[in-house]
Every structure is written in structure tokens, then in C-alpha cells.
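Provided herewith is a single structure, encoded as C-alpha cells, for subsequent inquiry.
All protein chains but one are shown in place.
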Amino acid sequence: MTDFIKVENLVFDYIKSEDESTFRAIDDVSFTVEKGSFTAIIGQNGSGKSTLAKNINGLLVPTAGKIYVDGLDSADPENIWEVRQRVAMVFQNPDNQIVSSVVEDDVAFGPENLGVDPKEIRKRVDEALKSVEMYEFRRKAPHLLSGGQKQRIAIAGAVAMEPECIVFDEPTAMLDPRGRREVMNVIHRLNEKGITALLITHFMEEAAQADKVIVLDQGEVKMIGTPLEIFRRAEELKALSLGVPPAVDLADRLRQRGIEVPQDLLEVEDIVRYLCQLK
Amino acid sequence: MIRDITLGQFYPGNSWIHRLDPRVKIMVTLLYIVSIFVVKDFIGFALAALGLAVVIAISRVPLKFILRGLKPIFILIAFTFIINMFMIKGEVLVSFWIFSISREGLRMAVFMAIRLILLIIGSSLLTLTTKPISLTDGMEALLSPFKRFGLPAHDLAMMMTIALRFIPTLLEETDKIMKAQMARGADFESGNILRRAKALIPILVPLFISAFRIAQDLAMAMEARCYGSNSKKTRMNGMKICSRDIAACLIFAAFLAMIILERILL
């Protein structure tokens, strides 16, 4: 597999407008994201995960270090629109990213800005709405939809730009469990269709569904690995104010009771199956 | 209460009126407003009202919905009515103390009230039957000849789209903040004007902060979706004048001719 995003020694400082003092949000971060993969980034509030996301598609410009998107330097103003087209973004608050009062017009916003041919936009909008299962809502007003539905509209807006990668910046944080399930299903489906997914989240069970997990703390990468490799380090995660998925939590407690449980059980179904054959 | 405001809202539909080109609708609405100020007698108003009624019928927007939008403006209408009724001098019909109502005053008051009602219904019909985004597209197109004088037509249109989009969001936000402060014992209903104005601070401060937060998020989201890129923007639903629009123009021209003839001849 080829690397689609390459982050090399990224540093990002916020500058306070009052006294020009700086605050380092990202400190020497390096990692790669493979084309077509599903990567999760976890970390507590203020760990720098949102800042990292905004650096990737050029909404923020790195203080030092480089980010390459499909070989393009994201800091080069020449590349900025190209980069944003290839790496679309979905934000946390479903209300604050929908521009238009009609669903389909909102989805068309990105391609319109890119100057896509009107007939082609129509086609893309319909396809994007179908891919998030919101086609029948295309003429509705967004403010009448549920949080999960609004978030799916925002995802359709990203999909209509035909990006190769979508960065999801805590897309489920403000949703109820039903909305969260809807959004996670959509993310999985898009990933299966070949879109590279980068999911920033603080729900461990969501991170457990990714191919690769990056743990961020105070602007630094603390761990990188498969969910199996990450979640077996429960103690370290707790020290970073993070948790583990329920199955891992149970496995841990069983081990404390002297019951041997393998390390590779991440989902509830896995541990249930294992325990049943123990009996 | 907040949910009753229909002014400036869009009523989704697919009627003949809904499908007209927004440029045509904007021009027609403007001319219609001029025409109700041309009219000077009851027959003229009857004609203007009839025209409006036909449009409402074709648009299939429920009358109840349209009338609900008049409610918040009722005070304005009543105020105009009373001012006109008492201020215009002429043949006195009734008088008491220092006030008197004249025939001319009453006539004028009724006319002004009808004018206002027609004006409000007429213009709200434009927003009710035109998607906000088409409306702004139409405005942008009509304003674009002024671009050469430095008028940022596209940005103005975008600002309007966003304003329309966020009216319901901010209303909801206001409702939430109000309730939250009421739960903390805030009282918006008693006391004199000064006290009441002061009581608004706990609502206004969080509301402004909210608006700024929304603005920040939205600006970021728009940039992420390539707003401001150099490529020439396109529109999914490009505007094209078709036979239906020409028909609408002709029908409206006939209506205008009738209004003008009525004014001259009767």
C-alpha cells in the first residue's frame, strides 16, 4: 500500500493575539496514513488532535515540519485547493457546518466552489446523498433534521467533492447513541468504497474499529499501532485519561481474577465466543 | 411563540410559482409593490388582491401559514391605521375631546392598512416560494451589472444565504438560553423598561458568544469546502429563462396594464 498522507516532524504553535505568546499544540509529530486505510486518532481534550486535523488539509499552516498529501506539500499556497479537494473534512458540530437552508444545495456547495460542471454536480449530489442514505431528504431544511441526519448531510457534502480522504473531527461527540451508530456505519461504508478515513474520536469502541490507532497526548504521539496493540496497554491509556473498549475492560478484570484471556479480543462478540468455549 | 415567525421562511413545494426563475420573481415582486402604491381606489385594491390570491392559490402555500406571518406585524399595521385615521383632516365623521376622525382619514387609514398587508403578503410570497439559495442567486444575478462599480455581489449573496440559514438555529439557541436563565430565576416579564433591558444581558451575552462560535466554525467549514478558491464558481441549478418564465412575465404585464388602466380610466 502507498502512503497517502505523510506527516513529518510536524510542529504547530498557536499565537495568542494579546501578548504574542505562543502555545505549542503539536510537538514533533510524525506518522503516515496509507491509501484506503481507516485510522483513528485518540487523545483527551487539548491533546492537539483537532489542531492536527486542521493542519492536514491546510486550514492551519505548520509552524515547522511538513505534511504531504498525495505528494503535495500542504503548506504550499499553490496546492491549497488541490489539497482541500483531496482531503475533505467533517467537523464536530453538525449545525455549524451546513451552509444552506436546503439539504441538496448544501451538498452542492463544495463542487460549486470547485467550478464543477452543473450537470456533473447534480450527479455527484444525488450519489453523495444516496451513499449516506439521505437522498429522500434532499429538499428538506437541515434545521428540521436530527443530529445524526445533519451529520450525514455534512458527510455527503464532503463526499460530493470526490475526495480521496475524509478527516472526521469528532463527528459523533454531540450525537445520541442512535446518531452515533448512523454516522459510524456511513464512515465504514465509505471506507469500504476506498475512501481513506481519518477519525478523531474520544470513544474507544469507535477507535477499536479502525485499522490503526494513533494516541496523542499534549501534542505528542504516545502510541501508534493496531487497535490490538494499543488496547492491550490499558494501564498506559488510563494514565493518559483515556479508557478501553468494554471487551478489553472485562478481559482485564478477568485476568485479575486469575482467568486467562487472550489479548486479541476487542469486540464484545469475540470475548463472548471465547468464554463460551472455555466453559 | 418563536416558532410562529414565518416572515422570510421558505415553504417547500414544487408548484408552478416555486419553479419560476428567481430573477423573474424578484422583479415581479418589486413591480407589484410599486403597483400597490399606484393604486388609489377600492377597485384597484380589489384587482391587486385578486392577483395575489390567484398567485397564492397556484403556489399551494396554505393561507393559514401566510396569515400566521402577519401576526408579528399586526401592531405595525394597527399603528399605521390609527395614525392615518386621526392625522388626516377633512370632513369630520366622529369627534371626541381633541381627536376627530374624518372621512378622508378613515379612507386613507384603510388604504394604508390594505397596502401594508398586500405588501407583506406579496413579499413573503417571494420568500415562501423561492429557496433561499435561489433567492440569493437571483439577487446576485440582478446585482451583477453593478459589479463593475465595485459591488461585491457574490459575497453579499453568500452573506444573505448564511443569514437565512442560521435564523432558525439562532432562534433555537435564544430559546435554550432564555429557558436556562429562567431556570436560574431570571425574570424577563416584570419591572420597568430599564429593569427589563438589564434582564436581557444574561441572554444577550451568551447569544453573542454563541454567534461568534458558530461564525468561527462555519468559516472553517466553508474554507475546508474550498470557499474562496480561484476557480470560477458554478451552480448546480443554473438559472435559465424558459417558456414558463416568459408566460409569467406576460401575465404580470397584463396585470400591470390593468392596474394602470384602472388608475387612468376610473
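Each chain gets a letter, A and B, in the order it is written, and its residues are counted from 1.
One rule holds for everything that comes next: a contact is a pair of C-beta atoms (placed from the backbone, for glycine too) under 8 Å apart; a residue touches a chain by one contact, two chains touch by 3 or more.
Here is the rule we use: contacts and distances are computed from a predicted model.
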Candidate names "Energy-coupling factor transporter ATP-binding protein EcfA2", "Tryptophan synthase beta chain", "Transport permease protein" or "Spore coat protein JC"; UniProt protein name, chain not shown: "Energy-coupling factor transporter ATP-binding protein EcfA2"
Touching partners, among the displayed chains, of the absent chain: A, B
Among B:Ile101, B:Ile120 or B:Met182, residue touching the chain not depicted: B:Met182
Touch criterion as defined above, residue of A:Thr32, A:Thr63, A:Ser146 or A:Gln218 at the omitted chain: A:Ser146
Contacts of chain A with the absent chain, listed as residue ranges: 44-46, 146-147, 173-174, 176-179, 202, 204, 241-243, 246-247, 249-250, 253-254, 256-259, 268-269, 271-272, 275-276, 278-279
Absent chain, residues of chain B that touch it: 3, 62, 64, 176-177, 179-187, 201-202, 205-206, 209-210
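Basically, only the chains that are shown with their structure count from here on.
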CA centroid of chain A to CA centroid of chain B, Å: 41
Interface residues, chain B side, partner chain A - complex: 10, 12, 131-133, 161-162, 164-165, 168-169, 172, 213-214, 217-218, 220-238
Chain A residues within the chain B interface of the complex: 54, 57, 59, 81, 84-85, 88-89, 91, 93, 95-102, 104-105, 108-118, 121-122, 125, 139-143, 154, 157-158, 161
